[in-house]
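Below you'll find the structure I mean.
Missing here is one protein chain; the remaining ones are kept as they sit in the complex.
Up next is chain A:
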Amino acid sequence: MPSRIAEIRLVSSHREVYEPCDDSFALVDALLADRTNLIDHNPKICMEIGCGSGYVITSLILLLKNEVPGVHYLATDTNPIATRVTKETLQAHGVDADVICTDIASCLEKRLAGSVDVIVVNPPYVPTPEYEVGMEGIASAWAGGENGRTVIDKILPVVDLLLSEKGWFYLVTLTSNFPAEICLMMRKKGYASRIVVQRSTEEENLLILKFWRDKDEESLKKETSSSFVSQFSRSLSSLMEKQWR
């Protein structure tokens, strides 16, 4: 039986909430591609930061539901309307998660530190003027400031704080967000990374990155920043060649 994910016809919508689009589909495809690993991972707490329409968190629940019982799912969004729409989307699929309206995860940082086994984030990554960041409504779903990195760079330390020892983190980025630099920043916090999905659309070049804590301190010491970035660029160009072939 093919894995179930959220159905577009059941996804609730509102003019102030970002609808599932290529980036959401790419993120869910990454979760599907990694599904067997996620099942072995046996997470207890999973979380989406910036749940928007609820398409991604609903899909994550559906694709783990039968194989991994007993998971606590949390979803946050800074847009109150998005949190309501997410609840409706969850309900329409007959699943449930606790949804909280908060800035990134600020009300959870103290008590949830070191506890989350899977975090998924489709951040506002579109490069925009800085003043558009943090505006209310649908703009909060895409306005990413300089290089689309303003919100991403705020999310990374929060994710590092919340993830459990074995925690995994999936992040949507564009090539214009300088993903190699993001991976290098996470490398310095002790995370390994890989590209799970690469997809080029007419407008954007999407990468879904996965991060996990790397126990191998030695390799971290040996690596220089420049060797890391060139290695990342090599794996990216080989992925892009594959897609165009």
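Rule of thumb we're sticking to: a contact is a pair of C-beta atoms (placed from the backbone, for glycine too) under 8 Å apart; a residue touches a chain by one contact, two chains touch by 3 or more; residues count from 1.
What we mean here is this: contacts and distances are computed from a predicted model.
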Listed names "Autophagy protein 5", "V-type proton ATPase subunit a", "Multifunctional methyltransferase subunit TRM112-like protein" or "Ribosome biogenesis protein BOP1 homolog", with the criterion being the UniProt name of the chain not displayed: "Multifunctional methyltransferase subunit TRM112-like protein"
Residue of A:V17, A:L74 or A:V133 touching the missing chain in the full complex: A:L74
Contact partner of the left-out chain, one of A:C21, A:A92, A:L112 or A:M185: A:L112
Contact with the hidden chain (one of A:S13, A:T102, A:S176 or A:N205): A:T102
Where the unshown chain meets chain A, residue by residue: 44, 69-72, 74, 78, 80, 83-84, 87, 96, 98-103, 106-112, 115
